[in-house]
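Note that one protein chain is taken out, while the other chains of the complex remain in position.
Naming follows writing order (A and B), and every chain is counted from residue 1.
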Amino acid sequence: MVNFKLNGLEVAVEKGTTLLEAARFYGIEIPTLCYDAGLSPYGACRLCLVEVGEPGKSRLVTSCTYPAREGLQVRTHSQWVVNTRKLIIELYLATCPSSKTIQDLASRYHVTGVRFRQKHEDCILCGLCIRYCSEQMQAKAIGFINRGEKRRISTPFERKAEECRFCGGCMYICPACQARCQGPEEKEAVCNACLNLSPPCLDRFNDAMCYLDPCVACEQGRKE
Amino acid sequence: MAKVAEELKNGQKETAGQNNVSLVALLQEVQERYNYLPEDVLRELAREKNLSLMEMYSVATFYKSFSLQPRGKHKVATCSGTACHVRGSEKVTEELSRVLGIKPGETSQDGAYSLETVNCLGACALAPLVVVDGEYHGNMTAARAAALIKEHLKKSRGLSAAELEQDVEKKAWEGCSCAILLAGNDKK
Partner (left out) sequence: MDALKTGLRSLPELFDLQLELKKKREQRENYLAVCGDTGCTAWGSEQVKDLFARCLEEKGLSQSTGLKFTGCLGLCECGPVVIVFPQGIFYQKVKTEDIEEIVEQTLLQGKVVERLLYQDPLSGAKIVHAEEIPFYRKQQRVLLANNWKIDPSSIEDYLALGGYGALGRVLGQMSSEQVIGEIKASRLRGRGGAGFPAGLKWEECSGMPAKQKYIICNADEGDPGAFMDRSLLEGNPHSVLEGLIIGGFAVGASEGIIYIRAEYPTAVQKVRLAIAQAEELGLLGENILGSRFSFKVSVSVGAGAFVCGETSALVESVHGRVGEPRQKPPHLAERGYNNCPTVINNVETLANIPYIINMGAEAYSRIGSGKSGGTKIFSLVGKVHHTGLVEVPLGMPLRKIIFEIGGGIKGGKAFKAVQTGGPSGGCLPASMLDLPTDFDELNAAGSMMGSGGMIVMDEETCMVDLARYFLKFLNDESCGCCFTCREGLSRMLEMVEAITKGQSSMAEFALLKELAAVVRDSTMCGLGQTGANPVLSTIRYFTEEYRAHIEERRCPAGVCRDLISFHINSELCNGCGACRRKCPAGAITGEAKMPHFIRAELCTKCGICLESCPIQAVIKL
């Protein structure tokens, strides 16, 4: 067992437990976008940041990848963490406002405005679908291509992948395209009043990031 | 196609023969041989070596030195390192792009020239730097770089100075009008 301090509380977890798992076990909520209990952690969305170390010498790390260590001091909701997390959510909203998951996060963490220029991306590159495809399906039909701001998800040579088994897992796990938010108009990003959760409607979002051809969810190959 | 990959595999190079070879090294070898990474060769290679095609494509698009399109016979590169930047390399690149009629990262239609920007070639004392077919030319200005390339064009295309000017102007005009057309489309 590993003993450490979580928000001032003395806690003990098994060796190898990550900070995120430990926090969730003790009922502390940490938001995530790229984490799934059935897949390997990736640390890309940066939402699960927590502060570790002595005050004054502390730093922010992703709790989904950081293993609990003896005597560690962890703060999941310090001012630093909260402010950083809020700005990251604001940045997500400015990038991909049509995701219900992100809209819900905004409501939950009191992000009520977006100061950045509004974009409308379909993908936040969390990599869940890629890990699902390679770890759960052993298929590796999709993956990241390019780097930096040009990075995106694609199939080999951007053609239909022979490896794809049409399982639909990539759509199922996607936090951006499956749970489409129907709330805000194009111009305003935040609705903060989201209750709806209707199935993905590709007739509204023609450009959805979908790698299935034909699409399992809508059962019609709308995507060229 | 099988033959090509086989050939590469049996190649004289030490890397391709090994089993546990790094994918980057393998792709470097393909590129050295074909001057770019042809899709069919990569597909064949993936099959033979039992590699994931996706991984191969990810690696090929991640690293800057790999190209999935054929590259020009003559490679023109401008250095865009910091030292070159503060001494005005951006203008040099723009001028070269105008003279060659292609943007950085592109290859001319006849496959003769490709233009690239390189992050730093480590010859900062010569900034700004232009490299033509591996030959370094230091202390460039937009005007001098243009003269250099025009000289090269003259030699390689066998044009006279006047013909060349015309050619460049035509290309530049085409580029311009394309841009105008595109801009028009955007508005629609």
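Just so it is clear, contacts are C-beta pairs under 8 Å (C-beta built on N, C-alpha and C of every residue); 3 or more make two chains touch, one makes a residue touch a chain.
Everything numeric here is computed off the predicted structure, so don't read it as measured data.
Q: Just to confirm, in the complete assembly, which displayed chains does the hidden chain contact?
A: The chain that is not shown touches these displayed chains: A, B.
Q: Sort through A:124, A:142, A:161 or A:174 and give me the one touching the missing partner chain.
A: A:124
Q: Looking at B:68, B:124 or B:159, which makes contact with the chain not pictured?
A: Answering carefully, the residue with contact to the hidden chain is B:124.
Q: Which residue numbers on chain A touch the omitted chain?
A: Counting only chain A, the missing chain is touched by 41-46, 49, 59-60, 62, 65-67, 80, 84, 87-88, 91-92, 94-95, 115-117, 124-127, 144, 146-151.
Q: Considering the whole complex, not just the chains shown, which residues of chain B touch the missing one?
A: The list for chain B reads 21-28, 55, 58-59, 62-66, 80-88, 91, 94-95, 98, 118-127, 129, 135-138, 141-143, 172.
By our rule, only the chains that are shown with their structure count from here on.
Q: Calculate how many whole Å lie between the centre of chain A and the centre of chain B, each centre taken as the average of the chain's C-alpha atoms.
A: Once rounded, the distance between the two centres reads 36 Å.
Q: In their shared complex, at which residues does chain A touch chain B?
A: Spelled out, the residues of chain A in touch with chain B are 140-147, 154-157, 161, 163.
Q: Quick check: in the complex, which residue numbers of chain B touch chain A?
A: So the residues of chain B in touch with chain A come to 39, 52-58, 61-62.
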